[in-house]
Structure formats: C-alpha cells, structure tokens
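Take a look at subunit A:
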Amino acid sequence: MAKGSVQIVVERCKACGFCVEFCPTHVLALSSAFNAKGYHTPYMVHPEKCSGCDLCGMYCPDFAIFGFKAPETEAKKAPSKPEPKQSAQPGPPASAGFAVAGAEKEEQDAR
Partner candidate 1 sequence: MHADAAGVLTGSHFLDGDHACCEGALAAGARFSSGYPITPSTEVVERFAQRVPTVGGVFIQMEDELAASITLQGAVWGGAKAFTVTSGPGFSLMMEHIGYAAMTETPCVFIDVQRGGPSTGLPTLPAQADMMQVRWGSHGDYAVIALCPNSPQECFDLTITAFNMAEKYRCPVFVMLDEVVGHMTEKVVIPPAEQIEIEPRRYTKLPPEEFLAYEPDADLVPDMPRVGEGYNVHVTGLTHDERGYPDMRPVVQDKLVKRLLDKITKNADKIILYEEDQIEGADVVVVSYGITSRVAQRAIDMARQKGVKVGKFRLITAWPFPEKQIAAIAKKVKALVVPELNLGQMVREVERAAAGKANVKLVPHAGGSVHKPEDILNAILEVTRG
Partner candidate 2 sequence: MADASVVIPQNPVEQFLRMDRIPHIWCPGCGIGTSVNSFARALVDAKIDTKHLAIVSGIGCSGRVAGYTKFDSFHTTHGRAIPFATGLKLANPKMNVVVYSGDGDLFAIGGNHLIHAARRNVDIKVICVNNLIYAMTGGQTAPTTPGAVMTSTNPYGTFDPAFNLPYLVEAAGAVYVARWTAFHVRQLARSMEEMFAKKGFSFIEVLSPCPTLYQRRNKMGDGLDTMKFYKQNSKVRNGAPTSEVGLSKSGEIVVGKFVDRERNDYGVLMHDRLVEALGDDYVETEACSCQ
C-alpha cells in the first residue's frame, strides 16, 4: 500500500518534466497521451512507491501536480495503468486525453 499519492490537474500541465525527474522514488513518467494543449502529462507509473512527499508539487511551476500522504486507514489503491478519470481540481474539465487520479481518500465510516 502506497504511503502517498498525487493529484494532477492535467489541463494545467506543460510537460516541463520537473516532477518526473525529481521524484525521489521515480513514481512518475510522462504518458503518451496528451492534454488539450498537446502536452504529454505525467502519470504514476509506480504508484506503490509514492511516499506523498510532495516534492513533485514543490517543483511544479504550473501548480499542476501535488503529492499528499495517504491517511493511515484504508486508502484506495491508485491504478498503476492510466485510465480516463475526471480531475478533482477546480478548473477546466479533463480532456479527451486522460486525467490521472491520485488515491481518492474515503471517509472511513466507523461501523
């Protein structure tokens, strides 16, 4: 189970490559799909290695990605292959390319 995950606002990304390069655990890669501006956006190629350190977020000049630590309780595992998903961030909707979700936190319903 990954300690953390990332959230990407695909439409903001300009494929500078900082996040991919400087992720300490090499979680990210640029995908072959692209956003409305034609940029190849990152995705989690090794989501299980993500620690949620948010170094990607600190590097991103476009505020298009950030990392967060998964809560101690169940965190839905992020898919290791990209699949089309709506970006959770406010702003323009995800393109016909794809949006990569991070792990979606679920409120633990203590039952």
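Keep this in mind: a residue touches a chain if its C-beta (ideal position, glycine included) is under 8 Å from a C-beta of that chain, and two chains touch if they have at least 3 such contacts; residues count from 1.
With respect to how the candidates were assembled, all candidates are chains of the complex that A comes from, given by their letters.
All values derive from a computational prediction rather than experimental measurement.
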Touching partner of subunit A in this complex, from 1 or 2: number 2
Partner candidate 2, residues of subunit A touching it in the complex: 7, 9, 11-12, 14-18, 21-22, 39, 54-55, 57-63, 66, 68, 74, 88-91, 104-109, 111
